[in-house]
Structure formats: structure tokens, C-alpha cells
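Every protein chain of the complex appears in place save one, which is left out.
Showing chain A:
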Amino acid sequence: MSSKKFNGHQEMVQLVGRNTAAATFLKSTVRQQQSAQGYRPVLSDDPKPYGAGYSHADILRASSKSKTESTFAPRFDRHISYTDLDDDWDASFDNDVMALGINPNSRSVSPPNTLPRTQSPMAAPDGAGSRSHSPRLELYPTSRRNGGSTAGLKPHYDRIVKDPANSLHMIYHPTVSSVDSASAAEIELLNARISRINKFKRVLQSSNVDISALRNLAWSGIPDELRPMSWQVLLGYLPSNADRRVSTLARKRREYADGVKQAFGNGVDHAVWHQINIDVPRTNPHLKLYSFEATQRSLERILYVWAIRHPASGYVQGINDLVTPFFQVFLSAYIDADVESFDPGLIPKEVLDVVEADSFWCLTKLLDGIQDNYIFAQPGIQRQVAALKDLTQRIDSHLARHLQAENVEFIQFSFRWMNCLLMREVSVKNTIRMWDTYMAEGSTGFSEFHLYVCAAFLVKWSSQIQTMDFQEIMMFLQSLPTQSWTEKDVELLLSEAYMWQSLFKNATAHLRPSGT
């Protein structure tokens, strides 16, 4: 077992080291499909370059302009029936046998340079040839735009791609000389940081990560360098067992790539696609990261594949917000730059593919816990809004009475708090800090604990609200002065929420009908 893994490992490093087009483990899958279905290799001299920013919208445009439009145009029937495989996709499901019978570690995979450089598993056309007439399709990107510069990339990024635990050896600590002039307080802060990082490292480097120890540490915030791996472990995406990490990650990423192919393979569901297509450009529009092509194309694929695989809810506005913390955190694992202004089109495609796949799976994990929020009539949100009202009556009866006297309905202001997990209220950075704690709270973090956070959030403004009338309250609650919040503000909110949770959780009295 271990020697087999080692082989796989060697090959991985070798392949990634060549900076080839697609993630290696993905490539083998493509190749298989290709030979099985007689997929025609692409012409490498097509002039039109596509970076990681290639769009499935382009597929649609290209296709609709083509002569064979009728084969593509509105095909709402899905030829592939998507079963919800999420249970099987749990990290605890340790089975290396692939659906396609491909062993990612197999040494029989041909060297990458025999593959057409322009293929990507993310956009490989379906073998049925329904869209192979489109020349643009076949030109899915090579690794990067500028002939392979590694600007902004961390050294040894390829090792992190393979196993996030490799990032644990690459955490930069300022040397003593660089803090010569630092004050005692600064040195103390630095020492605190280093000791905290070391605590996380001890837990994460163990051959079997102690989840409850990790939760305890994560509750008070995860250092940036350790967040990508910690989140993946806390969400149950990355196995706690170190021996299974590499193979599980490889399998999940390949499954995602296959999922993309399936989802886009037989024409898209136009209604779903349209909605995602119009929402992605207006996701976090204030952050540069989200204005780049590469980001937008990745988010489109993640959201579309998720929506198609979860037909009971489908894509609901707000889910586009929820994917961004993952994308941003996982991207940050590979770069040495401010992630919020970074163009992911600049990194090798195999790295971006991995960021995308990991974001997809972690979004899936998160949404698994709050699916009721997004199905028909959104019962989860309705329930939470009602619970927030009850909780407010118990925590701050004056405020509750004032809101009632002014005819402010809780659903009018807190619907969005539930639907977007307060992401419209606090910055993405602060959301990320909040999610450290949510994930540390376990499977109910994004539902139950979030409720207490909302309660703490509302009563924070109690005295102001009580001086306001209906209109003022509505306007105030829609644009709270929270965009300037610091991490300290968020941590105070979280500790207040914790307090309310310990006081009221499992106290059934607040579940009685309101008005008691």
C-alpha cells in the first residue's frame, strides 16, 4: 500500500514539475475518455488563446452561432440523470476504485507530452460530439497566458497541490534579525503567533488528525497559512487520516472534473445557466479578484455543477456569495500575494483546477448542512427567522417590543442574514474569520450557531434601533456600519453568540409560540 502510494507520489511530482496543462490525475481521465469515445485531438495551431478564463458562455455563444445549432439549442432534457452522490463523496469513503476504472496512481499513464496540450478536463467536450463542431471548444487552455511565469506563486506550490499538509513545512516565520527593532509588545505578538501556528501544526501533522483538538483551536480563529487545510479537515473533505489524503484528494478532484464534463456535456439547462451567468459578474463586485475572467469562469462551473446535482434546490441567489470564501482561502494557499486583488488567470491551470474542485466540494459540504434554506419556500430560512424572533424576545424584550410596535417584521431584515449567512453585512475577510468558528462548531455551525450570531448581531444595535421608526429601522438594518469591522469586532460578536447559545440552546421555553 505504502509503496504504491509512493509511486504515485513520484509521478505526481514529476508531472506537475513539467508544468503541463491540466492536473495530472485529471489528465488520465480525459485521456481514457478520449480513446474510448474517439475524441479527436485538437489542432494546436488555432490562434485563439484561452487561459483559465475560458467560459462555458463561450461554448454557448460559439454553438449558437454555428450551423448545427439545432443539435444544441434548447435541450432541457438531461441525458444524464444525476444521482446525488454526495454520500459517496464523503472523505470517510475510502475507496480507490474509480467509477471509470482508472487508477490515478497507475504508472501506465503515458507521459503528458503525448497529450494535446490544449485539452482540459474542465472543458473537454463530450465524446458524443454534440458540440465538437465548435472550434473554440477544442481550444481549452494550456496552463497559462504568459508562457509559464510563476509570479505570485509560492515556491513548491506543486507539493501543496498534491497534499495540503506539505504547506505545514512552508510557513514563514520572521527571523530574529528582522525583528531586532521590534518593540517588546511586537515580539510578544509574534511569539504568540508562532506558538499558535505550532499548536495547529502539531494537530495537523499527526498521522490521524484529532478533530476535536482542531475544533478547539479553530474556534478562536485559524492562522491564514493553516486555514486551507484546517477548513478542509473540519468540513470532512480532507480525511483526518494522513495516509488517505493524497488519494482521496486526487479522486475528489477527478470526480469534480468528470462532474463538469457531465454537467456541460449534453447542453446546459438554460434557465439555471442564465441565472448563474448573470449573477457571477455581480458577486463581490467591490473586490478585484472577482472581476477577473478566470475567477468568474471557475465560479460559474462550481455553481452550475452544484445546481445540477441538487435539483431540489437548484441555484439560489446567495449561494454565489457562499462559494467565495472557499475560493479565496484555497487560492491563497498557492500564492504569495494579496488574494483579494490577485488574478487567478496568472497561475498554472492545474493549480486553479484544484482550487476550483476543492471549493466545489467544500461548498457542497457547507450546503449539505443548510439545504432547507434553498429548497422550495425556503423552510429553513423561515424557521430560522421565527427562531430569531423568539430568541430576541428572550434576550432583549425591549427591542422586540419596539420592533413589534413599529411593525417591523423579522423576515424583512433577517431573511438576507440567513440566506447569505451575513455575507452581505460583513466583509469577505471577516466572513472567513467567522467561518473558522462556524466550522469549529461542527455540523450545525452554519445553521444553529449562525442563529445565535444573528441574535447577537441584532441586539448589538438595540439602543439605536429603539430610537428609530419603521423606515429608519429598515434603512439602518439594510446598511449597517459593519463594512469597517475589524477582526476584533467579529470575535466579540462570536463570543456574544457563544454566550447566548450556552444560555438558550436546548432551553425549550424560547420555542414556545411567540407572544408568551
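Criterion: contacts are C-beta pairs under 8 Å (C-beta built on N, C-alpha and C of every residue); 3 or more make two chains touch, one makes a residue touch a chain; residues count from 1.
In this text, contacts and distances are computed from a predicted model.
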Chain left out of the displayed complex - its UniProt protein name, from "NEDD8-conjugating enzyme UBC12", "Vacuolar protein sorting-associated protein 21", "Rrp7p" or "Cytochrome b-c1 complex subunit Rieske, mitochondrial": "Vacuolar protein sorting-associated protein 21"
Which of A:Asn191, A:Asn407 or A:Gln464 contacts the chain that the document leaves out: A:Asn407
Chain not shown: contacting residue from A:Gln378, A:Ser447, A:Thr482 or A:Gln501: A:Gln378
Missing-chain contacts mapped onto chain A: 275, 278-279, 281-283, 285, 314, 316-318, 320, 374, 376-378, 406-409, 411-412, 415-416, 419-420, 424, 469-471, 474-475, 478
